[in-house]
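First the structure, which I've put down as structure tokens, then a few questions once you've had a look.
Of the protein chains in this complex, one is absent; all others appear in place.
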Amino acid sequence: MRTAAYLIKKLLSASVTLAIISLLIFGVFQLLPGNPATIILGVDADPLQVQALSEELGLDAPPLQRYARWVAGLFSGDLGRSVRYQVPVIELIRQSLPVTASLAALSLLVTVALSVPVSIYLAKNNNKKLPTFISALMQVGIAVPSFWLAILLVMVFAVVLRWLPSGDFVPFSQSVSGALRSLILPAAAISIGTTAVVIRYLKNTMLDQLSMDYVRTARSKGLGKNKVLYRHVLKNALLPAITMLGMIAVDVLGGSIIVENVFNLPGIGRLIISGVGNRDFPLVQGLVFYLALTVVVVNFVVDLLYAAVDPRIRLK
Amino acid sequence: MIKKAGRNTNFKVGAILLCLFLILLILSLICTPYDPNKMNTQAKFQPPSFQHLLGTDNFGRDIFSRVMKGAQTVCFVGFTSVAIGLAAGFILGAVSGYLGGPADEVIMRLMDAQMAFPGIILALVLITLIGPGSVSTALALGVTAVPRFCRITRACFMQIKELDYIKAAKSRGASVPRLIACHILPNMLSPLIVTATLAFSTAILAEAGLSYLGLGIQPPQPSWGKMLFEAQAYLLTNPWYAFIPGCMITLTVLGFNLLGDGLRDLTDTKTL
Partner (left out) sequence: MKTRKERNMKNFKRIIAVALVGILSLSAGCAATQKEAAPENSVPPVTESASPSAAQSTPASDVTVRVALGSEPDNLDPMLSAATDTAAVMMNVYEGLMGFDQKGDFIPAIAQSYTAAPDGLSYTFTLKKGVKFHDGKDCTAKDVKYTYEKLAGLTGEKPLNSTLSQELVKVETPDDYTVVLTLKQRDAGFMSKTILSIEEEGYADNSTKPIGTGPYKFVEYIQGQKIVLEKNENYSTIAERKPTIGKVEFVIMTDENAKLMALKSGNLDIAGVSAPNAAALGDDFSIVQGPQNMVQVLALNNAVKPLDNLKVRQAINYAVNKDEIIGAVVDGKGTKVESFLSPSMATYYNDNIAAYKTDIEKAKSLLKEAGYEKGFDLTITVPSNYQTHIDTAQVIKDQLAQVGINVNIQLIEWAQWLDGVYTKRDYQSTIIGHSGKLDPQDFLNRFTSTYDKNYFNFTNPDYDKLVTEAAATTDISQRAALYKQCQQFLVDQAASVFIQDPHIIFAVSKKLDGLQIYPVTFFNMSDIHVKS
């Protein structure tokens, strides 16, 4: 019974959050001044064209009716048609999601692949000159504005060295290696900052662990320094570091908005920005709602699993 | 504490960088070598010289003067947004953490909803709504910082109100404002300061990001983010123009981050 009550409570609060989000999204974008039909057609539009388009887009209906229509659409999985691109929003999400998802995945991968060995090295050689220099460099990495970093990376690797392409995204359907190549620089631009954050955190936890009693005990029992480090210290330090990755996954998605624009990548971030500019409400609402939904669903499922493992939560 | 601070490299370097920033800021309030907005189209893109320490920009304006004046903008946007985020976040977090129950539930759902909304999009929409400028930029960035402060405050309140001596004070009949002011606030000062320091650097970077998207500070008011964005158009011909505001942003953000990290280490605060 308690489990059921807890489940219902959590489900309810998740739905409340979603309802608030839907209102927030719809309200906020409706308040923006500007008529999509005039934006699409531009300065030289014929008034007759604007009128025809406004009617076609259903912009004449009152806001409440449009909200109801939108929410009803959400339930049936129909996010509406993009005003700008004249195709269903879901279709655009399908086109752009692989780009953003793979960019995010690659950035996370780079972050993990770099931060673990580097922080082990730093923890092992704490207070030496080179490691301190690396730490300092990492701090600088977080402090550089992302779009500038992105442009500098392109300048060096695409323009001067010509190792990697820029401004040309090769879809996965065409060439997987080509797609990966065009994602390397954007992923680097995003992961420099996140890597620095993770290294800092991981290094500090490892140093904390190294000063703990069990390390001394293990060492005194005759276990090798490296064995202690990898078997115990790293394991114990990685668990809290993974909590960072959850946060960083969110950062990566946010960071991709600007990076996608600099690199001309056809992902969600670029769609959102152009959608706001074009007052393409169905598109922006759909995209933002999709992102928000992901976050809420993840939190909800985590809460449930958490409760399933630790019954004390339900009793509170 | 002071001895410890002297040994903490993060804190030391951060403090030095911020002192430099403060000196620049104070100097800019007294005077700048040139009027930062005065154009001289005959002297575009002068290289650095004794006359123009950091050269001139695409309108022949003195870059050093603009960098100095820009420090004021950075300071204004940073402080105002942190103040807004802190004030609103603290009140919401305090209500939520102290009262618990339905109030907590409603506030946390609101915060959840806002956190699920990409920050830069929220700022973009808010600025579009209010109209651009440094005030609206600061306001928008302040709003995006609210959940961060709210969560920290709430966690502190929930933790502290369970402590025995608070319970004791409560049972003695201490008034709620007094309780908060005398017992709870001092206990949560360090996490708030650390969060505020880091939020400041987030605001500087976010301002640059908004400038890139064509919003934010209005020209010709100098702002480092805007300068960095405008300089991108001359990246091939005059790379040093972009280099200067880029470095200023990086150094200042670095200063705040190091200071925040240092403070966190010194006060042994756990924040993310």
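Lettered A and B in written order, each chain numbered from 1.
Following the convention adopted for this analysis, contacts are C-beta pairs under 8 Å (C-beta built on N, C-alpha and C of every residue); 3 or more make two chains touch, one makes a residue touch a chain.
Values in this document were obtained by computation on a predicted structure and should not be read as measured data.
Undergrad: Wait, the hidden chain, what does it touch out of the ones we have here?
TA: Touch partners of the hidden chain, whole complex considered, are A, B.
Undergrad: Can you work out which residue in A:Q65, A:Q86 or A:N126 touches the chain that's missing from view?
TA: In the complete complex, the chain left out is touched by residue A:Q86.
Undergrad: List the chain A residues touching the unshown chain?
TA: 32-35, 38-49, 51-53, 82, 84-87, 91-98, 101-102, 104-105, 151, 154-155, 158-159, 162, 165-169, 172-175, 239-240, 242-243, 245-246, 249, 261-264, 266, 270-271, 274, 277-279, 294, 297-299, 301-303, 305-306, 309-310
Undergrad: Spell out, residue by residue, where the missing chain touches chain B.
TA: Where chain B meets the chain not shown: residues 37-39, 41, 44, 58-60, 128, 131-132, 159, 214-215, 218-220, 230, 232-238.
Here, only the chains that are shown with their structure count from here on.
Undergrad: Just give me the whole-number Å value for how far the CA centre of chain A lies from that of chain B.
TA: Distance between chain centres: 22 Å.
Undergrad: Flag every residue of chain B that touches chain A in the complex, lowest number first.
TA: Going through chain B, the ones touching chain A are 9, 105, 109-110, 112-122, 124-125, 128-129, 201, 205, 208-209, 212-213, 225, 228-229, 232, 235, 242, 246, 249-251, 253-254, 257-258, 261, 272.
Undergrad: Touching residues of chain A toward chain B in the complex: what are they?
TA: Residues in contact with chain B: 13, 16-17, 20-21, 24-25, 28-29, 31-33, 132, 139-140, 142-148, 151, 155, 200, 243-244, 247, 253-254, 257-258, 261, 272-273, 276, 284, 288, 291-292, 295-296, 299.
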